[in-house]
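Can you keep this structure in mind? I'll have questions shortly.
Here the complex is missing a single protein chain, while all its other protein chains stay put.
So that you can tell them apart, the chains are marked A and B in the order they are listed, and the count of residues begins at 1 in each.
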Amino acid sequence: MTQHEVGPFAELLWRFGIVGLIGLGVWLVLRCGRVMLGNAAFAAIAAASTAALIARGTPAAVAILAGIVAAAVCGAIFGFAAARTGAAAFAIASLSLWAIELSVRAPTGDALHSFGSPAVVVAAAIAAGIGAWFYARSGSGRAAAAVGQDERAAQGVGIDPIRERLIAVTLGALLAGVAGSLSALYPGFDITAYRLHGDIAGLAAVVFGGVGSAFGPLLGAVLVAIAAVAPLTKEHAAAVNAVALLAATIVLPGGVLSIFWRAARR
Amino acid sequence: MIDVREAAVSFGGVKALDNVSIICSLGQIVGVVGPSGAGKSTLFDAISGRHPLVSGSISIGGATIDGMAPQVVARRGLARTYQEDRLFTSMTVLDNVFAGAHLVGAMHSEALARSVLESLGLRDRANAHVWELAPGERRRVALARAIASSAKALVLDEPLRSLDESELEVVRTVLRGIANESGGRAILISDRDVDAIAGLCDRVVALHAGKAIAHGTFDEVVRDVDVRDAYLGVEWRQ
Partner (left out) sequence: MAAAAAVSWFLARDQPIWVAAVGGIAAGAIAGLIADRIVLWPARLRSGGPLGAARPSIAGLAALAAFGVLAPEPERPTHVLSAGIIRIASFGASKLTLEGTIVSILAIVAVVLIVRSTRYGLGLRALGSNTPAARAAGVGVEPMNIRTALLASACGALAAIALFSAPDYFAGRSTPFDLPLAGLAAVALGGLASIPGAIIGGFVIAIAQVFAPTADAGDAVAAALLLLAIAVVPRGILPATRLREADRA
């Protein structure tokens, strides 16, 4: 996304919201013991669908909903194919989503940018975070966590790991779809933003913030958004995200939140 | 309740279980003994749906479970523990046991989980994380999870391992109690150490190299010639 007709604060909010939503989707799947390396593809699908519909005169609300549904349906199809595979095969399969990111095309133009407001996407991200927190504490959410911890033991208590993964992937795609559909209204919307770097930003949000809580990806999204707008780093935000993700994965895999948990336990 | 008939399991041509039959009714505790490699865990894996049978059949409560996925078998009323603890490491003790109780229904599962923990002497550890537990406590949490599921059939793989004397007594009392409770449960329990389950089991089955070589009471099995040959080698006769 290019900084186009928005101030830095609005840009920060847009990025926080979009990366936070994509990151929450990655987090949901990670809880089930799988790494989703292509979640931004569902955002790209939603963005392209929404932009195409708006460009044809469809009311914005309908176009946004259609984009989200398209993303969720694609996520469910992917989940149906990949949920029964092992961890390595799932990660490889999620890489296949890069091809969607590379080939999706979307219209741009001033007509698309009349409705965009960062407040909406921020509200969506926060609402999604709260929803994810409640989901994690629900029966289904605990079942998903159990599958990620020990699939065999989870089966032993009657949990179907394939079903839980399918739910997680579909929900993750739906959240990415919300991000994508709302991003189509962003001034300066550019579908190429979802080519891999959307995935890196989403993963970075999860790893920076911490995987232990639904608010971890949102905290991480704040850091990613700051890197994208800060004068020192904004020109090389993609590289900064990638390098910082690498460093965090090795040095601080629990993310920023883990620092607080450890301090609280002491 | 647990009815294993002529069950056979093969791994790439190696017979891990060969024509094994065991019946465990409600209210009974049946012990499965044998040295390492005898086939105890393979038998339990077959009963819980992890390994398909090459021949024979397994039924729980009269319903055949051959070919069913482990989670489906669990929902049909079977709970098991494993040689390793297999606890959910990011969860508290209560959440681990709660996971077993969730099959009962969300409304009652927390109360049930707490009462099971209390019976196993773990009430004060309910909010502890798994990594804070001693080995004996971990073993009891794994057992608590199986008991809290309220499954009528329990398959317990070495549940007494790592327990000290006082913990052993608590666990034996709880197992006897749940076997005899109203309606009863069928409990299949394995251990490498026959003395550990000596006073607990109504009947014992001895496995060796995938075959059942003796059935009967504990004393009958321990005195069986084939069992002594398998455990001690034929030299004991000299």
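Everything that follows uses one rule, which is that a residue touches a chain if its C-beta (ideal position, glycine included) is under 8 Å from a C-beta of that chain, and two chains touch if they have at least 3 such contacts.
Note that the structure is predicted; figures quoted are calculated from it, not measured.
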{"item": "Full-complex contact with the absent chain, from B:S10, B:S57, B:T92 or B:S115", "value": "B:S10"}
{"item": "Which residue of A:T85, A:S117 or A:T233 touches the chain not shown here", "value": "A:T85"}
{"item": "Residue numbers in chain A that touch the chain omitted from display", "value": "30, 33-35, 37, 78, 80-82, 84-85, 87-89, 91-93, 95-100, 102-103, 148, 192, 195-197, 199-200, 203-204, 207, 210-212, 236, 238-239, 241-243, 245-246, 249-250, 253-255, 258"}
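Just so it is clear, only the chains that are shown with their structure count from here on.
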{"item": "Whole-Å separation of chain centres (CA-atom averages), chain A against chain B", "value": "42"}
{"item": "Chain A residues touching chain B - in the complex, by the definition given at the top", "value": "139, 142-143, 145-146, 149-150, 152-161, 212"}
{"item": "Residues of chain B that touch chain A when the two form their complex", "value": "48, 50, 69-71, 74-75, 79-80, 82, 86-91, 95, 98-100, 102-103, 106, 145, 149"}
